[in-house]
Structures are given as structure tokens and as C-alpha cells.
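Below you'll find the structure I mean.
After this line comes subunit A, so read on.
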Amino acid sequence: MIKTVLTVDDSRTMRDMLMLALVEAGYRVIQAVDGIDGLETLSAEGADVVITDINMPRMDGFGFIEGARADPRYRATPILVLTTESDAVKKQRARDAGATGWIVKPFDPVKLVDAVRRVAA
Partner candidate 1 sequence: MTEQFSTPAAASRELIAFRIGEQEFCVDIMAVREIRGWTPATPLPRSPGFMKGVINLRGAVLPIIDLGVRFGLTTSEPTARHVIMVAHIGGRLVGLLVDAVSDIIQLRDEEVQPTPDVASDHVKAFVKGIFALDGRMISLIELDRILPETEAEAA
Partner candidate 2 sequence: MTDAVDPFEAIKVVFFQECDELLGDLETGLLAIQSGSADDETIHAVFRAVHSVKGGAGAFGLDDLVRFAHVFETLLDELRAGRRPCDEPTLNALLRAADVLADHVAAARGQGAPVEPARSAGLVAELEALTHGDVAPVAETVVETVAPLPVEADEFGFKPIAFDLSSLDAPAVAEPSGGWRIVLHPHAQMYAKANETGLLLRELARLGPVAVSLDTSALPDLAEMSPEDAYLSWTIELTGPVDEAAVREVFDFVEADCDLSVRPLDSVATPLPVAQTTPDLDIAALLARATADVPAQPEPAPVVAIPFPTPAPEPVPVAARVQATPTPAATPAPAQAPAAAPTPPAAVTIRVDLERVDRLINVVGELVIQQAMLAQRVTESGLARSSGISVGLEDLELLTREIQDSVMAIRAQPVKSVFQRMPRLVREVGEMTGKRVRLVTAGEDTEVDKTVVERLAEPITHMLRNAIDHGLESPDDRVAAGKPAEGTVKLVALHRSGRIVIEISDDGRGINRERVKGIAAAKGLIADDADLSDEEIDNLIFLPGFSTAETISDVSGRGVGMDVVKRSIQALGGRISIASNPGKGSTFTLSLPLTLAVLDGMVVAAAEQTLVAPLTAIVESLTPRVQDVHHVGGHDAVIRFRDEFVPLIDVALNMGFRDTPVPPSTGVAVVIETEAGFRAALLFDAIQGQRQVVIKSLETNYQQVEGVAAATILGDGRVALILDVDAIVATARRKTTRPELKLAS
């Protein structure tokens, strides 16, 4: 069955790039533009995997992860954060909030798809 990936990022460029890589790998992609939109979309449509950025307006990635984890429906949904290589503090904070794994920006499409595959049931 085709798996759905929700990508949460305020940058249209990033959303498009994620979509390109994921669709080519056979995933169905839905998008959201910030944390609040992400939670709403997750609630409305559901997803098998979520990829989220950290810096976003209205609600950032940490808020999104915490919000998702607080909802029993999404406790078991894998969430990957997009993070820059050098940001150990942010990565840890994301993990503390409940992130399943991470993808380093700028991302290599192969590694991206690999990460999604590794966490998608």
C-alpha cells in the first residue's frame, strides 16, 4: 500500500524538493506550512511518516512534535526532523520532544528516502 508522508516546512522550495524526492520513491506526499497547519493536516488526513522542519512561523518543529506526541493517535507515528549538521542542541531538543530520527540539510535524496524507509512501518 502506498505510504503517505506529511512534509511540514515553511519554505516552498524545501517542500517541493522533499516532494520530488519522495514521489519519485513511490510515496504519496501531503504538505503543511507550519506547526499548526501540520497538526491540523495530520488530524484531517493522517500520515504514515512525518518530516518536519524546525524553524517555522506560528509554531515551530518542536511545538509540532510535542503536539503530535501528546495526541494518542500519533504517538506511534514516525517523525523525522530536518536539521543542519552542526546543530547538536536542536537535534537533542527535537529528540527530547519525541522525534524518531533526523535528516540533515541540505539533504541527499537517497539518504532522505532511506531514512523514511527505515522508520516507516
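Regarding selection, all candidates are chains of the complex that A comes from, given by their letters.
Everything below uses one rule, namely that a contact is a pair of C-beta atoms (placed from the backbone, for glycine too) under 8 Å apart; a residue touches a chain by one contact, two chains touch by 3 or more; residues count from 1.
Computed from a prediction, not measured in an experiment: that's the story for all the values here.
S.K.: Taking the stated C-beta criterion, I'd like to know which one of 1 or 2 contacts subunit A in the complex.
M.R.: 2
S.K.: Can you check the complex and tell me which residues of subunit A touch candidate 2?
M.R.: Residue list for subunit A touching candidate 2: 10-14, 16-17, 20, 35-36, 39, 55-59, 63-64, 66-67, 69-70, 72, 75-79, 84-86, 88, 95, 97-102, 105-107, 118-121.
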